[in-house]
Each structure stands twice: as C-alpha cells, then as structure tokens.
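One protein chain is absent from this view; the other protein chains keep their places.
Right, chain A next:
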Amino acid sequence: MLVEILISVSLVISGIFGLVGSFGMIKLPDPMMRLHAPTKATTLGVGGALIASMLYFYFVVGQLSFHELMITLFLFLTAPITGHFIAKTHLHLNHKPSDLPPTGTERPWASYESDAERQRIEAAAEAGDTPR
C-alpha cells in the first residue's frame, strides 16, 4: 500500500516535470533559454520514473533491478555533452564575442579563437616562451 503510494508519487512527479520541461520549450523565447527546459526533463523527470521502476521491481515483482542506476549514470554523462554541443553551435551561429562577458584572461572563449591563433600560442608554449 505505502509502496504503491510512493510509486505513484514518483510517477506523478516525473510526469509533471516532463510536462513543464516540454512546456518551457514552447514558452521560452530564445534558443539559449530553451536549452534550459530539457535539463529539467532529464533530471527529475527521468529520475522520478527510474525511482518508480526500481521500487516497483523490488517490492511488487520481487526482484532487485539496478538497470535504472545505469540509465541515470549514462544520462549524467551524456546530457551535459549534448547541451554543450548545442550551446557551442548556437554561439558560433548567432553570437559575436562582444555579446559575451570577458574571459578575464588574455585569450578569448574557445569558440572564437581561430585554429591558426591556437596553434601559434601552443607552439610558443611548447618552445617555452610563454609561462603557462
């Protein structure tokens, strides 16, 4: 009984956050802000469903299932990387370096440093000219 309530609560939480995440994709105005919506769906949204699944298999079916931890691990490894890709592509296509805050170091954000410039600096560092 208690377990059933817990499972239902996890499923409802997962559903609500999935829904709010999807709604955010429609509502928010620009691509960088829209990128925030799916991070919610992948954390509490999927997390709730996975907790429900583990509880169900352990208490109702009666077998220990730890697949779900695997899914969590893979999500935590892959979601930041895809988010990073999308953000970088967006920076390349729609932003100028002047839109962004300064790096606070001598070199620009990695998206805006040309390959030639990078090779020059790295070659100089290897030759021991500039302290790293």
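Keep this in mind: a residue touches a chain if its C-beta (ideal position, glycine included) is under 8 Å from a C-beta of that chain, and two chains touch if they have at least 3 such contacts; residues count from 1.
We take it that contacts and distances are computed from a predicted model.
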{"item": "Omitted chain (choose from \"Peptidoglycan glycosyltransferase MrdB\", \"ABC transporter permease\", \"Multisubunit potassium/proton antiporter, PhaE subunit\" or \"Gluconate 2-dehydrogenase subunit 3 family protein\") - UniProt protein name", "value": "\"Multisubunit potassium/proton antiporter, PhaE subunit\""}
{"item": "Positions on chain A where the hidden chain makes contact", "value": "16-17, 20-21, 23-24, 27-30, 32-33, 35-37, 39-40, 42-44, 65-67, 69-70, 73, 76-77, 79-80, 83-84, 87-88, 91, 99-111, 113, 118, 121"}
